[in-house]
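This is the structure, below, for whatever I ask next.
Shown here: the complex without one of its protein chains, the others still in place.
And now, chain A:
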């Protein structure tokens, strides 16, 4: 970044489609004329000589025809150009052109014509050296002068060419005097001649600046023209003609001195030599600039914050006259298109240029000293000087600066403000507009079952091919809606694929979003709910309020169960039997469950089915004599779905009433609760063990780490074995945890089913009203969540407890504000027996005619235990064997509560007395 631009004095585009790199630009003069000419050679082999005449006339038209003195196609890629006295006989300067395989020296011939336009320029080949290998770069110098270079010997300049494989060729005019390969050269570096010590300075591939005395090189190049040694190692297999190989001496040349740069170099240059003052070497690295004395000591370095492309060291008269204070001046060109003009370590000026320069030269043109010539890789040749033109950065123009009509703008502003205010203050504005969109979900059951085996059944003894059902969904909207998302939710053993469909934009009245969803049973768990819920969320176009609609759909039972031909021998193994009485003659089960019927009509009234992935049978028997339906199964859980379905289907066709006279199967139910609770405790225990062992694992890791980090190596103290063991333990625990979780999941499903069944039976047996049934369902919730800290037991306990204390309370103490203390306790602390007892009490109280609907709480329920007993409506009531004595105790306690409390006016606020009472009771329990 620079404040100013380099001011362009003259520029032209050299060629088109030609490439240029470092070395392609040279500035110099051939005669005594102090004005410099610019010589440019391209990689395409075209040499051009320019003599810029000034900008004032031609730059407008970009006409540089008269400035271009010569353009010549030399037929070979030009790599580097030098100007110097390369011919011993001539006092004039010659041009040395380094081609890719050749070095040629040209004379510059200028024939004056009659007029200015009649001048002729030409290049005449003086001599050339062919080379058998690709060249890389060259430098000129008075090689062999031994550093005593005086005025007279400076007339002669020799050329040193470096080839691509690091071999130096020195040519003294027409004669080739030396061939020497530099050691360890992989990629040749830049070279330059150091006249004071008569040496060649280069940067080798190992990031060292190396200085080779010419004397040492010349001696080492010596006599033997043996076989090349190090080339072959480097470019093995490349078919170099062995005859081409250079003379290599057996002994290696050692550098006079070397300096470790630590990075590769882009260029190397020296300051001009003034008498016997020491020279300074400047090396342009990729990230730093190094300044060295001519004996290899670092004077200064400066770090770049940019990527340099090229640099040039130039000498001004000031430094020449004042040799005692040698300051070095240079210009660095960067890839960020900036020229930095620097003296020693200071950046004196920064100027912006239009392109990335590949080479910079400082020239005297038209008697203007210090003109900066830059060449870009595409051939943009510029002569610039430093000025104070600001950099023209493109600042975005926002709007045309036309005059704004103040009145109009004000009017518009007030209008907009009004609108904004309206929108912000009027909440109805948002609400009113949304109600237009009518979104409906239509479900088309194709009733087409196919089979799938994408199941995750864990019991391997059952076949895993289950039917799947494809359901088509259509989402209709009366108005355009967007961001429509359809989500499908089913209860776990079932699954839906895909369960989330992005419909995006549904536009217009006729447009319909459709989707087809496949349902099947994935896990071998007892299904407890066949309902699938479709939820569509969408935004209307008018506002961004998200809205949802829901629709549920009952999936056919065929997805989860199939009929099973029961072997006769196994009939009696069923443990659970539920018998439902009905007030109508029994229906044909094959008609009630057509999808499960075996088609075997002559069979007696009975049906045996199995869930997929299960080996348990569920048989449904209908006894026409006693008008009873009987369900038999190994477990309580499996019965639920069928009993519910049967009741639903029979009730749908006719008004039928069922009765359930047997005692509730609470024993079976409690065993399921027990099992569920045990599993939960087990999971928690495994979890805590896992936590402990992973803590141990981390501790061992930390120990090991500090041992490894320690300076003095010490024994591991078998910590590695311990680490391994702990790891295995963790893995084993994790496996066990997974298994327990699976079991827990199974059990949860069983529990859900059983809970629902109990609720159903309770409802039938005491014929609860639908309000009551709903409340009962909420209290004895079938929803089990094992992921929370608070599991099913806690929530149900709390709910049951609450119900017992409020609506079902024997005495109207109305402890509404108290919360059961079970919440917040950890799983292991829970008293599962208390829960069971409470559930039982709940059932009993309901059987005794208690009502859950809160209005009933005002009813007279102040019954003595005995009268409650006698008031039960059903004749088949028997005393339950479980916990009967405990129930007695419970009843006793209940009677202890003073009855007068229910006359309290402020029933909602628990009196201190009541609270104390409650606490006592809880403690006793």
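Observations, loosely collected:
Here, a contact is a pair of C-beta atoms (placed from the backbone, for glycine too) under 8 Å apart; a residue touches a chain by one contact, two chains touch by 3 or more; residues count from 1.
Definition applied: contacts and distances are computed from a predicted model.
Taking the options "Tetratricopeptide repeat protein 8", "NEDD8-activating enzyme E1 catalytic subunit", "ER membrane protein complex subunit 1" or "Exosome complex component RRP41-like" in turn, only "Tetratricopeptide repeat protein 8" matches the UniProt protein name of the chain that is not displayed.
Check A:97, A:209 or A:266 against the missing chain and you find that the one touching it is A:266.
Listed residues A:207, A:449, A:553 or A:742: the one in touch with the omitted chain is A:207. From the options A:50, A:136, A:534 or A:677, the residue with contact to the unseen chain in the full assembly is A:136. Touch with the chain omitted from the figure is made, among A:220, A:350 or A:561, by A:350. The chain that is not drawn here is touched, among residues A:277, A:298, A:546 or A:721, by A:298.
In the full complex, chain A contacts the hidden chain through residues 1-3, 19, 21-22, 43, 45, 75-77, 79, 100-101, 134, 136, 164-165, 184-187, 204-207, 233-238, 260, 262, 264, 266, 286-288, 298, 300-303, 305, 307, 309, 335, 344-347, 350, 352, 356, 358, 377, 390-391, 393-399, 417, 420, 709.
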